[in-house]
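Here it is, the structure, as structure tokens.
With one protein chain held back, the other chains of the complex are shown just where they sit.
In order of appearance the chains are A and B, and numbering begins at 1 in each one.
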Amino acid sequence: MELIVFVLASAMVLSGAIGVVLFRNPVHAALGLVLTLFGVAVHFVSMEAHFLAAVQVIVYAGAIVVLFLFVIMLLGVDRAEDLTIEPLKLQRPVAIVLGAGVTVLVAGAVVRGADTLGRETNASAPGDSNIRALARSLYSDHVLAFELTSVLLIVAVAGTVVLTRRLKKSEG
Amino acid sequence: MEPTTTSYLVLAALLFGIGATGLMIRRNPLVMFMCIELMLNAVNLTFVALATRFSDIDGQTAVFFVMVVAAAEVVVGLGIIISIMRRRPGATVDDLAELKG
Partner (left out) sequence: MLDVIWLVPALPLVGFLAILLFGRRLGEPGAGYVAAAAVLGAFVVTVGAFFDLLSLDEHHREHVSVLFSWVPVSSLQIDMALLADPLSITMALFVTGIGFLIHLFAIGYMHGDPKFSKFFLYLNLFVLSMLMLVLGENLLVTFLGWEGVGACSYFLISFWHTRESAATAGKKAFVTNRIGDWGVMLAMFLGFQAVGSVSYSALNGAAESGALASSTATGIALLLFVGAAGKSAQLPLYLWLPDAMEGPTPVSALIHAATMVTAGVFLMTRMNPVIAASADYAPQIIAWVGALTALFAATIAVAQHDIKKVLAYSTVSQLGYMFLAVGTGAYVAAVFHMVTHAFFKALMFLGSGSVIHGMHHEQDMRRMGALRTVMPITAGTFIIGWLAIAGVPPFAGFWSKDEILLFTLASSPVLYVIGLVTAVLTAFYMTRQVVMVFFGEARWESHADDHGAHGEFRPHESPPIMLFPLVVLAGLSVVGGVIQLPSFGIIPDGWRHRLEDWLHPVVEPGEAVIKGTAAYDAKSWLALLAIACAVLGIAAAIAVYAKGRAKPFEPELLARGWRYDETVSAFMGGPGRRAFDAVARFDSGVVDGAVTGTASGVRSVAERLRRGQTGFVRNYSAVVVAGVLGILIWFVIIRGVL
């Protein structure tokens, strides 16, 4: 059972990823991204990280991708990109070599060291649900980081507003 | 065969590789951004898989923070792209080559 879930979710993830890379229309690429995000959320659920799965769907798929689509529509970059030509010579072969290299190395290393990792233990912390455990960790051990990220969010929002405002007189 | 931690890690590696390749190949700035998101998701997957393996909740906390930062990053990044692309509609990253030495 678990295997089927794993395979299906993985298929979603990978096909979405390939879609992002290969679709010419950016809107289609965004949809591919959504598929990947959902697949990852399913993986999270299967690993008992329920809260994260929820956050993944709400924040990532629900907000970030929507933001992407807004910008695509706003700027009109929905024109399809011509993927057949490549102005920078060598870029494509180099990219494929590098990407494949990274993948193979990491995967190979992981497979090799599979014994070190040992069996997966499915035992979660006794009693506590995932969200409770996460909250406990977040608000006691990492509360400083938590506060800082809230500052970060405010800074990001304020900064972006400043960055993108149209100046009244000069802009046309 | 059960999916082991290793299988998740391999999946994450694949996802990361696809994201990296896409980043280098695509010319549309927004699609490049999406490839970055792919890479971030691969990292998140790795974190959660290992957190589950070692029963350490800190891995999931890390994912939490990654997501927050990714959101903030997307906001700012898209803001920048908007600022640039407003002036040059229909430009691709290749046209933004002012840093050429």
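Everything below uses one rule, namely that contacts are C-beta pairs under 8 Å (C-beta built on N, C-alpha and C of every residue); 3 or more make two chains touch, one makes a residue touch a chain.
Model, not experiment: these values are computed from the prediction.
Chemist: What are the shown chains in contact with the chain that isn't displayed?
Modeler: Result: the unshown chain touches A, B.
Chemist: Among A:G16, A:G39 or A:G99, which residue is in touch with the absent chain?
Modeler: Result: among the candidates, A:G99 touches the missing chain.
Chemist: In the whole complex, not just what's shown, which of B:A20, B:A42, B:I57 or B:L78 touches the removed chain?
Modeler: B:A20
Chemist: Take the complete complex as the reference. Which residues in subunit B touch the chain that isn't displayed?
Modeler: 20, 23-25, 27, 32, 93-94, 96-101
Chemist: Tell me which stretches of subunit A touch the chain missing from the display.
Modeler: Counting only subunit A, the missing chain is touched by 88, 91, 94-95, 98-99, 101-102, 105-106, 108-109, 112-113, 116.
The rule we apply is simple: only the chains that are shown with their structure count from here on.
Chemist: Cα centroid separation between subunit A and subunit B, in whole Å?
Modeler: So the centre of subunit A lies 5 Å away from the centre of subunit B.
Chemist: If you look only at subunit A, which of its residues touch subunit B in the complex?
Modeler: 2-3, 6, 10, 13-14, 17-18, 20-21, 26, 29-30, 33, 36-37, 40, 43-44, 46-49, 51-52, 55-56, 59-60, 63-64, 67-68, 71-72, 74-77, 79, 81, 87-88, 91-92, 94-96, 98-100, 102-103, 106-107, 110-111, 114, 117-125, 130, 133-134, 136-138, 141-142, 145, 149, 152-153, 155-157, 159-161, 163-164
Chemist: How about subunit B: which of its residues touch subunit A in the complex?
Modeler: Listed in rising order, the residues are 1-11, 13-22, 24-31, 33-35, 37-38, 41, 44-45, 48-49, 51-53, 55, 57-58, 60-61, 63-65, 67-76, 78-83, 85-86, 89-90, 92, 94.
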